[in-house]
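To start, the structure itself, in structure tokens.
All protein chains but one are shown in place.
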Amino acid sequence: MTATIERGSATAPVNTPASKKTPTPKKQGGFLTSSNGKKVVMAVTGAVMVSFLVLHMLGNLKIFFGRESFNEYAHWLRTLLEPFVPYRTVLTILEIGLVVSVVLHMWAAISLSRRAGKARPVKYVAKKSQANGYATHIMRWGGVTIALFVIWHLLDLTFGVVNPAGYNSSPADRMIDGFDPSRWWVTLVYVVAVVMVGLHLRHGVWSAFQTLGWANKDRNKALRATAGLLSIVLVLGFLVPPLAITFGVVK
Amino acid sequence: MKYTEGPEIRDTKAPSGPIEDRWEKRKFSAKLVNPANKRKLNVIVVGTGLAGGSAAATLGELGYNVKSFCYQDSPRRAHSIAAQGGINAAKNYRGDGDSIYRLFYDTVKGGDFRARESNVYRLAQVSVNIIDQAVAQGVPFAREYGGLLDTRSFGGAQVSRTFYARGQTGQQLLLGAYQALERQVAAGTVEMHTRHEMLDLIVSDGRARGIIVRDMVTGEIERHLADAVVLATGGYGNVFFLSTNAKGCNTTAIWRAHERGAYFANPCYTQIHPTCIPVSGEYQSKLTLMSESLRNDGRVWVPLRKNDDRAPGDIPEDERDYYLERIYPSFGNLVPRDIASRAAKNVCDEGRGVGPGGLGVYLDFRDAINRLGRDAVEKKYGNLFEMYERITGENPYDVPMRIYPAVHYTMGGLWVDYDLQSTIPGLFVIGEANFSDHGANRLGASALMQGLADGYFVLPTTIGDYLANGPYGDVDEEAVAEAEIKVRTKIDRLLAVNGTRTPDSFHRELGKLMWDYCGMERTEESLRKALERIPELREEFWQNVKVSGTAEELNQVLEKAGRVADFFDLAELMCLDALVRTESCGGHFRAESQDADGEALRDDENFAHVSAWEYSPDGPILHKEPLEYEYVKMTQRSYK
């Protein structure tokens, strides 16, 4: 008995296992849906926020030159490029940019975190970090903490809703009243949050360098140092004014 | 064990004429397959090491429809990956007097005049193309500051022809072949079957037409048919249980092909590598090789006195015996592998061995560290030193390494002709699985060369000639069914025994027996003892083996049992081959055949031939293939 097996497809049809589905990359969806694309979004939006923080910090330090100087600076921000553009135009544009950055940063973070969750459906019984677990613990929970703080911070010092000086006050009044020694706990929350921001940036800034592909063996030390230094400067710059107020150095 | 002698093999299909022109001549005479027909032709390649991986990739590139099989979870795991030292090529980039002819000469001589001249010459010719191919693929060979490739002298060669990638040359070359293979998988020309083990060859109408495999995850028995079958399943060193081979390496594919009619050539030629980390205990599961390159700077010694249990550092210079330097003043620590191994065995037999059980010799870097500085030594051998420390817990910068010979490579394998075709038409055998190029002893850095020469350059040409001469008609369904039933029966039999000993315990016992009786030194007495003992042990195996689990699942015990069963049959043939070959040559040392200094003594009058064994249920049939040397004059090897 000879089976007729056609030359060409000589494989006998017996027991050939069903070919497993091979995942193929999505045809379109593009850069922003890729995990790397989302990381780039995080890096770029992070850079926007860091730039904002630097300016914000420099502004805050004006409090040491007196209430007038601080209020003038706040006013200047709102009247930038006037009369070429109406009142608060530039600041609004900057604020929109900032809000968009925050939203995108959070969107990318949540989406990457969900992706990570899906990538490990069964957790380990025992898991021990070998890279001291810093980033793992600081970044996501740190991010959530910072987001909550920013809400409080806006209600307190921007809108004055929870500020003793109220909304119709000058920025300097809100700042100095807000960190009054009697409200020491506000200062404490602020200190904790700023330190958290510092820790977030220590990894985040370096991580952005890595994501944007700038890190390499020769530069790594310098980039890590840059990230660390930037974080320290920001933490100190943000902590000095409120502490000075709470301890009565600035009145 | 009874055997009979059959007719001599006279034609190996090597072209005649000047040796430099033979391969050219063969390539030109090979028929070509029309490109449009290539994709209608199916080729099965079993094994994905340097030979199998490069062959499957190249056949895919040529347009054939290829099916590739490996027992590992990925083709990248094949044991070629563990080769450390390097790959020889007659590039003569150093201008140090190397040439194709010299590589050819060294290989024939190194093989102790038991390899075919035509094959070896072709190997040397093709060697230069391999380096070009690998570099183009992005294999990161070591380079000099000028950007050109670095080479080193290796394994006793007096020219610098060994290209290397730190101590991981095999890995880098294999990844090159693996990547080429995956490229073809993506292109659709190669269909990859991982975690599949070949369990039989389908021979229809006298031709190899397919294989029976077991899906190691589901246990399903599958049939795969083709127009030609290529075996690239590596060596059988694991017959000794302890060897430098990967745990999964086995003889099943080639042995079952042998049972289907492929001759097995020179099974007794086994290479024992001199620089391995010694055994530390009964539970030992494998031996780890330390690259031979260590012998470039390390000095081998043992204490002068017997049973000297002082720490090595306490033994003064004049109480050390640097025995390789003493016995072989011109080659010293760089004598070929077989010689270095036997010398180590001899000093240990004298009771001068070091470490647990006295089975070890020192490989000392003290002088090298003093001469070159610790940094230079670390730069050269750092990763090897780390590996040694990881395994033994001893730091070789402070304490000399302990080394001992271990089974490393098998020069024997399925008999093939010049076209790498076995005695079953349509069955091609490449790489370590065949016997062709190394004679009785393989030189260092030549295994990678042979595997890639076969896979990238030789087989793709010669198999084309075979396929162009087709078509070979339909496959006999009965032959397929018979092979499948045979496989299923064997599996059922193994599961049915349900005895009291594990497959590993049998394997360990067989291995010890082979090491003691058919290892570095063989005598008529030891071999007869082995030939008596092996059938008894095999009998016990089939009466008393315990295989847990079922056939329809991932069952590593069942896999192991099947492999051990075949090792028994192979071991018997190895001992018989060793018994019949009463001379010493290369890796085969018969104590009865040595000169006054204890060196291997060949008997060219009676044994200048390949022993090709044909399988027969009534006992093996020996076919001799006479070896003729037109270019290299047969001399007694001397490394003194």
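All chains are identified by letter, namely A and B, in their written order; residue positions are counted from 1 within each chain.
What we mean here is this: contacts are C-beta pairs under 8 Å (C-beta built on N, C-alpha and C of every residue); 3 or more make two chains touch, one makes a residue touch a chain.
Note that contacts and distances are computed from a predicted model.
The chain that is not shown carries the UniProt protein name "Fumarate reductase iron-sulfur subunit", picked from "Multiple sugar transport system permease protein", "Fumarate reductase iron-sulfur subunit", "Electron transfer flavoprotein subunit alpha" or "Fe-S cluster assembly ATPase SufC". Summary of contacts with the chain left out: across B:1, B:557 or B:621, the touching residue is B:557.
Among B:33, B:124 or B:175, the one in contact with the hidden chain is B:175. The chain omitted from view is touched by exactly one of B:57, B:445 or B:491, namely B:57. The missing chain, though absent from the display, is touched by one residue of B:26, B:91, B:522 or B:623; that residue is B:91. Considering the complete assembly, subunit B touches the hidden chain via residues 54, 57-58, 61, 72-79, 81-82, 91, 93, 129, 131-138, 140-149, 165-166, 168, 171-172, 175, 178-180, 182-183, 185-186, 192, 194, 217, 244, 246-248, 280-281, 283-286, 288-289, 386-387, 390-391, 393, 456-457, 460, 500, 502, 504-505, 546, 548-549, 553-554, 556-557.
Although one chain is not displayed, subunit A still touches it through residues 20, 22-26, 31, 34-40, 112, 115-116, 118-131, 133-136, 139, 203, 206-207, 209-217, 220.
Here, only the chains that are shown with their structure count from here on.
The mean-CA centres of subunit A and subunit B are about 58 angstrom from one another, to the nearest whole unit.
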